[in-house]
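Excluded from the complex is one protein chain; the other protein chains are retained at their positions.
Letters A and B name the chains as they come in the text, with residue numbers starting at 1 for each one.
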Amino acid sequence: VPARPITFLSDYGYEDAFAGVCRAVIARIAPDAQVIDLTHGIRRHAVGEAAAVLANTLPYAPEGVHLAIVDPGVGSPRRALAVRVEDGDRVLGGPDNGLLAPAIDALGGARAAADVSLSPFRLERVSATFHGRDVFAPGAAHLARGVPFESVGPALDPASLVASPLPTARAIDGGIEAEIVYVDTFGNVKLSALLDEVRAALGEPVGRRYRVTLGDGREHVIPWSPTFGERREGEPLLYEDSYGRACIGVNRGNAAETLGLAGGTPVTIRPEDEARAPAGSG
Amino acid sequence: VPARPITFLSDYGYEDAFAGVCRAVIARIAPDAQVIDLTHGIRRHAVGEAAAVLANTLPYAPEGVHLAIVDPGVGSPRRALAVRVEDGDRVLGGPDNGLLAPAIDALGGARAAADVSLSPFRLERVSATFHGRDVFAPGAAHLARGVPFESVGPALDPASLVASPLPTARAIDGGIEAEIVYVDTFGNVKLSALLDEVRAALGEPVGRRYRVTLGDGREHVIPWSPTFGERREGEPLLYEDSYGRACIGVNRGNAAETLGLAGGTPVTIRPEDEARAPAGSG
Partner (left out) sequence: VPARPITFLSDYGYEDAFAGVCRAVIARIAPDAQVIDLTHGIRRHAVGEAAAVLANTLPYAPEGVHLAIVDPGVGSPRRALAVRVEDGDRVLGGPDNGLLAPAIDALGGARAAADVSLSPFRLERVSATFHGRDVFAPGAAHLARGVPFESVGPALDPASLVASPLPTARAIDGGIEAEIVYVDTFGNVKLSALLDEVRAALGEPVGRRYRVTLGDGREHVIPWSPTFGERREGEPLLYEDSYGRACIGVNRGNAAETLGLAGGTPVTIRPEDEARAPAGSG
C-alpha cells in the first residue's frame, strides 16, 4: 500500500530549515509519501490567518494527512491534536489553538480526535520548542503510512477542541459589520464576510458602490467589481476572492498600503446612498 | 504509464498558499506527477522577468509539462494557452501575454497551440481571479497524465500568440545598446544582450574595460571579467551569467543598489577608449 499524501502548512518561514527538517523526518518514516507544501509563509504566530488559509485550501487537496503548525503556545500545556473529519479519508494534525477548527468545519466536522502529545510515534527526544519536528511530523508520517487512527494517542472529545479564532460578520441596519482577517501577499485585504453574507445583507453587490468605514472612523467609497481589470490602475475595489470571501483590493496595487488597512481592524460596509443619508440628516 | 513531470513557475510568492493550492489540485488529478518548482518568487506581474527565467531554465528540465503563471490580465479576455513545442515532448501552459514566447523560441518554436480557457479539464467552478488553480493547474495535471494535446481546448494559430516582452540589443556605432531586463536575487543586473551579441559588436570583451552609459546620462567604467573573484570586494564587473547573458555585478555586493540600476533602464556599452573620444572632441 503506498503512503498517502501529506499537505503541510506552517509559519516556519523559508530562511531556516524548520520546515525542511520536518520534511526530512517525514521522508525517513514514510519515504514514498508525497509532501505538498501549502505554504510556510504564514505570518509568525498568525493562527487566524493560517486557519483561514487552511480551510480555504484543504477542500482542493487530495485525501490524506493534513499537517498545520502555527504554535505560539509550544511548550505550554496546550494539547497536540490529530482529528479525523467526516468528509473523505482525511486526518488533520496540529496544535489545539483553533488553527484546525475552520478546516474541520469545512470538511464536515470532526468524527474523532486524539491527543498526540505523548504519541508512541513521536521522536525519542522531544524538545521543548519544536514539536513540528518531534511530534507532529512523525505522527503525520506514520498516519500517511497507514497506522490506525486509534493508535496515535488517547481519544479526546471533539467538542472540547479550541474553537475557531476567525471573526464572523453580521448584518446591521443597512449594512454589514465585519473584520479584516488578514492581508495576503499582494496586499489584498481579506474580510470576515463571505460574498453570500454580503448578498444576504445588501443584495447583489456587483456594480454598486459602498461606503467602507474603518474602526478609527476613516471612510473609503469603493465600487464592487467582479475583476481587478475593470478598475483603473491604482483604483480600489471590493470583490469576491477565489474562495468566496469579500475582499478589498487595488488594481495593480497594494490595497493594505494604499488604504492603510491591517488585520484585526473592524470594517462596516454600507451602500453609498444609505451611508450618506445619516451623515446629511440632523 | 507514469505521469510526466510538471515544472512550475509563478509570481505567487511564498506568503500565501497560491502556489500550494495549485500543487494540491495537481496532486488530486495526477498523484504520481513530480512537480518541480522552478520559482514562485518572480516579482508580481513581472512578465518579462518571468519570460527570461523560463526560457533560461526549461532547457535544463526533463521533458513534460511546463506551467508558468504571471497573469496581470486574469479576468480580462486574454487567452489561456497550451503550446506544444518542436524540441522534445513538451507542452507549455500559461496566459497569452508573452510570458511563454522566449521559452517557446528556445525550444524550437511552437508546433501547435490551444486555448484552454474553456478546457473540459478546468475545475467545475472557475473563479474570476485565480486561473492558476482553476484552469492551468488542472490542465497541466491532465496533460501530465497523458490526455491528448488536442483534447485540452480549441486549436489556435501559433502565429497569433502574443510576442515576447523581452527587449533586445542592437549594435550601434562603436558600441551596443541594450536594456536592463531584470535584477536577480543577488542584485546582479541582467542585460538584454547576450555575450554572443556583445562579442559580435565589440570583439572579445574579457579583459577589457567598458563605459556603461545609463538612460539618464550617468556613466560607470566597468571591466569585463570571467568571474567575480577576479575583482576586489565591492568592485563592479561586466560578466557573462550562467545562461550566456551579459550582466553587471559587484563582487560580494549588490550591483543594482551600488550602481543605482533597475529593470527597464536603457544601457549603452562602449569600450572605454572609444567612449572617451567623442567626449574629448569638439
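Keep this in mind: a contact is a pair of C-beta atoms (placed from the backbone, for glycine too) under 8 Å apart; a residue touches a chain by one contact, two chains touch by 3 or more.
The model shown is predicted, which means the values in this text are computed figures rather than measured ones.
Asks: Using the touch definition up top, pick the residue from B:9, B:81, B:99 or B:269 that touches the left-out chain.
Replies: Result: among the candidates, B:9 touches the missing chain.
Asks: With the full complex in mind, choose from A:45, A:170 or A:218 the residue touching the hidden chain.
Replies: For the chain that is not drawn, the touching residue is A:45.
Asks: Mind listing the subunit A residues that contact the chain we can't see here?
Replies: 12-21, 23-25, 27-28, 31, 44-45, 72-76, 127-130, 133-134
Asks: For subunit B, which positions touch the chain that isn't shown here?
Replies: Per the touch rule, subunit B residues meeting the hidden chain are 5, 7, 9, 14, 34, 36-43, 53, 56-57, 60-62, 184-186, 226-230, 239-242, 252.
The rule is simple: only the chains that are shown with their structure count from here on.
Asks: What is the distance in Å between the mean C-alpha positions of subunit A and subunit B?
Replies: 32
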